[in-house]
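Working notes, structure below.
With one protein chain withheld, the remaining protein chains of the complex are depicted in position.
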Amino acid sequence: MVSPSYYLTLSAILFGLGVIGFLFKRNIITLFMSIELMLNAVNLAFVTFSRQWGELSGQVYVFFVIIVAAAEAAVGLAIILLLARNRQTLNVERINLLKL
Amino acid sequence: MTLFEAYPLLLVALVKTGILLFLALTAVAYLSWFERKVVGHIQSRLGPYRVGPHGLLQPLADGLKFLFKEGVEPQGADRLVYYLAPFLALSLALSGLAVIPFGPAEIEIFGVRTTLAVAEVELGLLFLFAITALGVYGVALAGWASNSKYALMGGLRSSAQMISYEISLTLSVIGVVLLAGSFNLREIVAAQQGYWFGAVPRWFLLPQLVGFLCYFTSAIAETNRAPFDLPEAETELVAGFHTEYSSFQFAMFFMAEYTAMVIASCLATLLFLGGWESPLPTTGAFAWTVYLPTVVLGGGGALLLVDALRHHRGFARGVLALLGALLGGAAWAVAQPMILPLVQGPFWFLTKVFLLLFVYVWVRGTLPRFRYDKLMAFGWKVLLPVATLNALVTALVVLLRESGGLAGVLR
Partner (left out) sequence: MTLELVLFIVLAAVAIAGALSLILARHPIRSALSLIVVMVALAGLYLLQGADFIAAVQVIVYAGAIMVLFVFVIMLLNAGEEERTSWSRMARYAGLPLAIYLTVQFAWWVADGASALALPAAPAESEPTRRLAQLLFREFVLPFELTAILILVAILGTVVLGRRES
């Protein structure tokens, strides 16, 4: 059986990569995807702890995280569509004014 | 389990995968022949007739043609994604076949005990839905990577259509899952064993008739087949997402579409038509039905032999006579008491799948194409509510049955 510490380390690495992506990418859609990567890393930790303590409620949390991510993606992408329509750009550095 | 212990298992899986791949690709090739024949006859034509007797060698000729055509790569296409898309579509479709059980029992060949499925997945139904969910990418990415307006429109349309119909597809089988109490395909089939009144099979088709109709309609839309083949509506979009594809890349999309059809039919058989269960009881007055495989194969062989006499060309005569003899030999083989019980499951399973595939082709030959907005409206405003209602009513019935009436629920 693979030790849970391996899974947790992988989860930490993926989370860190998600943070790096969020800080360094400039396309707003890619930023959003970096957030999804962080959520996925957290889910991996949830599943690992769920197995570690023999407690299935950890998987229930993963389920909820996925649902919230779905709702978030729907609303977030609608906002991005509106942004792109109004500003003609997806670069977050050009979306720096509250009012046009 | 160490890696060394796992080798025999891996080897068996590899052999089974090889056999299944060969059978599936042959079946898919002849499915295209079958479709052209049936649509031809529906439209008072003969269909393919030139290559081999009754055009039987047409799939071979088509395959060779696809292999030797030049592959064209459109200007400004994203190369990686352009070549990845057809590969993704075909490999996903084929991997869906891996979890489908083709028969009930374990069989023993050369001392290896194994089941009639490449993989026994605990949540087989969910695995198939996962595969279907990923299938959208092949189409969407192909449309995007082609760098062409028609392909992009086709790709967008099809991803919208596939996401929309996937929801009603999933909802329509919830009723079956509730009745069987399992996501496992074998357990779902096991829940359909037996007969009402001694003769009517206890398939989920009867209690879940609404679910079956919803499932089949959504499955047609999900596999992008007529009358829902909007992604490739040739009058508007040339050929939709695969407009720019040629040669073997095109063949891969083609095979993926037909494999998806086969999987949808297999799933419908497992979920609603009792899988490998015989529609007739095999005891009492119906005991003779165990020889039906022999009758069907032998009858087919005899027909081919008679037909061989009608043909004038020696080549056609030879091919038909050979096929007839092969079928006759197979008929003799399956009548042997050792093999007889083994072929019952696969025979009924494949017969039902074949019937459903015929319905697929029949629908294509009969119904005109939907308009795009009507298709979306139908999916969201008719199919989805009906499937939801079906799931709700089934849940209520199961709840009442399990807790023993209304009093049990309220308690």
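Each chain gets a letter, A and B, in the order it is written, and its residues are counted from 1.
In the analysis below, a contact is a pair of C-beta atoms (placed from the backbone, for glycine too) under 8 Å apart; a residue touches a chain by one contact, two chains touch by 3 or more.
Computed from a predicted structure; not experimentally measured.
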| item | value |
| --- | --- |
| Candidates B:L20, B:I100, B:L116 or B:A160 - the one touching the absent chain | B:A160 |
| From B:L14, B:L46, B:L64 or B:A130, residue that would touch the chain that is not displayed | B:A130 |
| Among B:L31, B:L56 or B:L141, the residue in touch with the chain that has been omitted | B:L141 |
| Residue numbers in chain A that touch the chain omitted from display | 1-21, 23-27, 29-30, 32-34, 36-37, 40, 43-44, 47-48, 50-54, 56-57, 59-60, 62-64, 66-75, 77-82, 84, 90-91, 93 |
| Chain B residues touching the omitted chain (full complex) | 1-3, 6, 78, 80-81, 84, 122-123, 126-127, 129-130, 132-134, 136-137, 140-141, 143-144, 152, 155-156, 159-160, 163, 166, 170, 183 |
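Rule of thumb we're sticking to: only the chains that are shown with their structure count from here on.
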| item | value |
| --- | --- |
| Separation of chain A from chain B, taking each centre as the mean of its C-alpha atoms, in whole Å | 36 |
